[in-house]
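To start, I am sharing the structure in question, which I have written as structure tokens.
Missing here: one protein chain of the complex. Every other protein chain is in place.
Right, chain A next:
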């Protein structure tokens, strides 16, 4: 067995043990699927779909998209300038760099759901706190991602902008933004997609949109509406993925 070293067997063994432990605490048990019949019965209650509420639920889907879009876009708009402060090659000084990095890490480490719960107390229920929750988390995520793109950028153009006597921030902006722009857009669309899923979850705590409808319909056993909700959600995610892909293609 020339492909493997003895230490790799040890790693493999450890991995087996860890997998075993994880299965135990998650009560992982494939045999539970023997009640699969029940699932079939349950799903059959979803049909026929209740299409009467379709216009209303469609509106709620648009609300979900709006929450996700504003949340990720404002996250980008605030995160982008911060990312320049949080990148080693464009930051003005070590202190600014450290402080911004810490701030971004902090924002990233708090899930939207937690921001949502905290904002509930001051902003009440509704889509607005959901937007803010997504903005706050995305500032951290996009800020960090973009600062890494900035650090990996070719420094040739930066040197050229220094040499023409441009102000530092103008030079950095022009030298770096065109280089990283396709990647920034990619990241943005990915975060937009994630934000759609997040805003569904935020529906659980009254964030509004199709997620909240799904939650309510499920709790009140209106399964013929649940199926409509699920369908709309799937269409929405596929659509955003498709449009995002098209725009990325155009830019690159």
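Methods note: a residue touches a chain if its C-beta (ideal position, glycine included) is under 8 Å from a C-beta of that chain, and two chains touch if they have at least 3 such contacts; residues count from 1.
Criterion: contacts and distances are computed from a predicted model.
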Under which of the names "Phosphopantetheine attachment site", "Carbamoyl phosphate synthase small chain", "Phosphonate ABC transporter ATP-binding protein" or "Matrixin family metalloprotease" is the non-displayed chain listed in UniProt?
-> "Phosphonate ABC transporter ATP-binding protein"
Touch with the missing chain holds, among A:160, A:204 or A:239, for A:160
Touching the absent chain when the full complex is considered, from A:96, A:152 or A:170 | A:170
Touch criterion as defined above, residue of A:42, A:181 or A:218 at the omitted chain = A:181
By the contact definition given up top, give the residues of chain A that touch the hidden chain.
-> 156-157, 159-167, 169-171, 173-175, 178-179, 181
